[in-house]
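Only a single protein chain was left out; the remaining protein chains are all shown in position.
And then chain A:
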């Protein structure tokens, strides 16, 4: 059995699966159930100053696709709407009762040193394992100069991080907003401010859809809508890219990264680890299916690690990072060609029409006696992969790597007017 025990910025948990700061971690009742279900840790729903914020009704909008619900979720919720003292008392109780689990407290107070100085000892007193600075909330709080409004300005990120580091002994995780053009700017600022770790991504600014009757963005609140924060399976690719960029950045070398964004199963988890994450945070998947989804994450990850011979999480964390390179370091001599398994093919024609209408015309069509026959015209196939992606039958189309004759990257490529000549 693979060892899933996690030590992240000094914070210990029995497995890398933490619930992200969000409604599932908003109170003792939920967190207790989450721990009973097997979650390794929680990042408590963001605490702010009293009086607590006031939330709206309704709060969520969802993106579905071809019958699947909630491939993306958008929310216009704010931080915890319960009094600080209530949250603090509950955190303390839960931590005492589940000493082996990671309890991290997410915080967001106005950008004034006094305010941070005031809240930190209160949190510390709970026995929590660390804090996470919510510099990410992209709606509502940012209009009050908190959340993403801080996270988008590297100087503020650095400054607030430093205040925290100076005023608490707890590890400080800085949660980054993806609503920036270059994720490295706030990430480096966090490190400069002394952050023990970064976590990302928080939600992405979005309008999830338009209610065509109300003629207003969804969710519609009394006839109007606002932009919200987007998360769920659909944001995974964005999160992976940002995590990878930080993981491979020399100035960030060694910083623990808590991966967040669309993690829904063990496979997503393994991918986040491979791209550099040392712990994993989940929100939407738990909101969609409940805490029980962690069961498959834990045993799926551990079975996969056993199969691959990885003993500890460290064996996986960052394993794909050195293979994550800029485009111009890819070998231009490498080539794959699509291959159709004619026994598996059901003759739906999707590969053909996708290729036909996407400029390559590399899959021919013939009407056979029982079904249509589709064949790859190898000389026309550019190895783009599109057919394999549209084929509804698993493993029916494979991309077969062709023999490679050496390596040639764009910087040396003859077609590159700026090529490097020896």
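Quick notes on this one:
Quick note on the criterion: a contact is a pair of C-beta atoms (placed from the backbone, for glycine too) under 8 Å apart; a residue touches a chain by one contact, two chains touch by 3 or more; residues count from 1.
Everything that follows uses one rule, which is that contacts and distances are computed from a predicted model.
Chain not shown in the complex: UniProt lists it as "Oxidoreductase", one of "Oxidoreductase", "RNA polymerase sigma factor", "Inner-membrane translocator" or "ABC transporter permease". One of A:73, A:350, A:376 or A:397 touches the chain omitted from the figure, and that residue is A:350. Only one residue from A:254, A:307, A:392 or A:414 touches the chain missing from this view: A:392.
Here the missing chain is touched by one residue of A:66, A:379 or A:405, and it is A:66.
Of the residues in chain A, those that touch the hidden partner chain are 66-67, 346-350, 352-353, 365, 371-372, 392-393.
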